[in-house]
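Of the protein chains in this complex, one is absent; all others appear in place.
In this document, chain identifiers A and B correspond to the written order of the chains, with residue numbering beginning at 1 in each.
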Amino acid sequence: MEKIPLVTLTTDFGANDGYVGSMKGVILNIAPDARLVDITHHIAPQNVHQAAYVLYTAYAFFPPHSVHLVVVDPGVGSARRPIAVRTPAGTFVGPDNGVFSYVMANENEPVEAVVELADPRYRLPQISHTFHGRDVFAPAAAHLATGVSITALGPPARDPVTFPPPRLEIAPDAISGEVLHADHFGNVVTSIGRLVWGGGELLLEPAFQEAGGGERTRFQAGDATIIVGGREIVGVRRTYVEVEPGETLALVGSEGHLEIAVREGSAARRLGLRPGDTVTLRIQ
Amino acid sequence: MEKIPLVTLTTDFGANDGYVGSMKGVILNIAPDARLVDITHHIAPQNVHQAAYVLYTAYAFFPPHSVHLVVVDPGVGSARRPIAVRTPAGTFVGPDNGVFSYVMANENEPVEAVVELADPRYRLPQISHTFHGRDVFAPAAAHLATGVSITALGPPARDPVTFPPPRLEIAPDAISGEVLHADHFGNVVTSIGRLVWGGGELLLEPAFQEAGGGERTRFQAGDATIIVGGREIVGVRRTYVEVEPGETLALVGSEGHLEIAVREGSAARRLGLRPGDTVTLRIQ
Partner (left out) sequence: MEKIPLVTLTTDFGANDGYVGSMKGVILNIAPDARLVDITHHIAPQNVHQAAYVLYTAYAFFPPHSVHLVVVDPGVGSARRPIAVRTPAGTFVGPDNGVFSYVMANENEPVEAVVELADPRYRLPQISHTFHGRDVFAPAAAHLATGVSITALGPPARDPVTFPPPRLEIAPDAISGEVLHADHFGNVVTSIGRLVWGGGELLLEPAFQEAGGGERTRFQAGDATIIVGGREIVGVRRTYVEVEPGETLALVGSEGHLEIAVREGSAARRLGLRPGDTVTLRIQ
């Protein structure tokens, strides 16, 4: 059966202007039956790291024939390359600025191709200097979604930009990481993951570390102490309702990362946490 | 003709994270041709009453084969049941926490089935402890949208949680109710409804009251006095433009409820009204 073309969109364009609409119009002109799904348009302006993280939390749940269009592009108009990346989990289109770092760090779904979007047949006839989302990336995504081969879009792009993986240091008695993201609820996601439950134990299977890909650490969830934002939180919980409303807790979040939360409240606000802040999990 | 699967989404997830995208990916993996419609993702965190109200204002306008997925779920991870509800107007999927109270209070479209989402075939293979929207509710909604029978998803769920209907007291010379919702414009919707125009008269047909389902009250719109937020407003209008810009008025809103508004302004702000505040309509 023919797959229905599916394009997701992740941008920092906000929801007030016509920019996202223009991109969707461009896509539907090329792929009239494409299914369009917004991941978010509320990435903080120019925050490539945040876009990389939010994409990471969502793309794996889409069918592998999906095309994920990401336009967070502070370097628009500079020499930064427009690229497409293919992995077994999906195809990704956007600027070569690190926004696909997490996608490319996934060793279970190794990168199959990275190309530069160079062929003018897969761009709009007129290219503005300031809106490649509409003029370059949206047409490329639409053509890929309709089945155009990634290699038709341009030559291989060597050495795409990637960020260093988020901090994760594993010692016999402690695991150290950093805050990755504070979500809408104020839940704070950290780089300490993936954590997998096995009875009352947690097993750490590093998510992004190429170097430490083989390392594993096992510890009793109830015995761990989390030090973050000047506080100590004892124990890693399974779910919010194990504590009273208003209480601070640590738990394993929906992506398998250690998360700091306040039940029915905001841990980001209470603990004043920001991306990059240190979090340490001390094992007894 | 085969119906196109249609799933609506109502959550408190906001628009900044990958959560809504993940749920849509899950749905499109199961129901690739499903039409997805966002009702809102801006329910105040954990505000089950608000979600119930917003769903009530929208669901009746969708085709009856639609599946309405609601994820406002402060009890995720607790013993609260995941349920599906079927009425002649649609099928509803979400936590058993009262979010379907208005749906189930509609005597014209009585509940046909309520089941607990228990069958693992209609869940993701891995269930997180914190994100049942993605792992339990989205797959159930997708399967229902593709035509799986509600009874296949699990056993009947007895005594689903419902809120008491909003306050509505009818006396010969006055009707008393409460504020239900302040909308984006600052228009304040009350529980005094449904009001139906008949010439210059208004007829009250209680919307949610099982007890008072047969009661009706008839009064002259121009003669009514509305007492709310320490003010008196004389007369119920048909539309905003009957008063000057900036003026406060009472009118019958788009769902047939008594509404307090300021033309081209915010009644919620001017009168400081909040859900639960008392509103009285005095009849001459």
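One rule holds for everything that comes next: contacts are C-beta pairs under 8 Å (C-beta built on N, C-alpha and C of every residue); 3 or more make two chains touch, one makes a residue touch a chain.
Worth saying up front: this structure is predicted, and the values here are computed from it rather than measured.
> Using the definition of touch stated at the top, determine which of B:P63, B:G222 or B:G276 touches the missing chain.
In the full complex, the listed residue that touches the missing chain is B:P63.
> Out of A:G14, A:G200 or A:G276, which residue would touch the omitted chain in the full complex?
Answer from the full complex: A:G14 touches the omitted chain.
> Among A:F92, A:F131 or A:F185, choose the residue that contacts the chain missing from this document, as touch is defined above.
A:F131
> Of B:I4, B:I127 or B:A152, which residue touches the hidden chain?
B:I4
> When the complex is taken as a whole, what residues of chain A touch the one chain not shown?
These residues of chain A touch the chain that is not shown: 13-26, 28-29, 32-33, 36, 45-46, 74-78, 128-131, 134-135.
> Please give every residue of chain B in contact with the chain that is not shown.
Chain B touches the chain not shown through residues 3-4, 6, 8, 15, 35, 37-43, 54-63, 66, 181, 183-185, 238-242, 251-254, 256, 259, 264.
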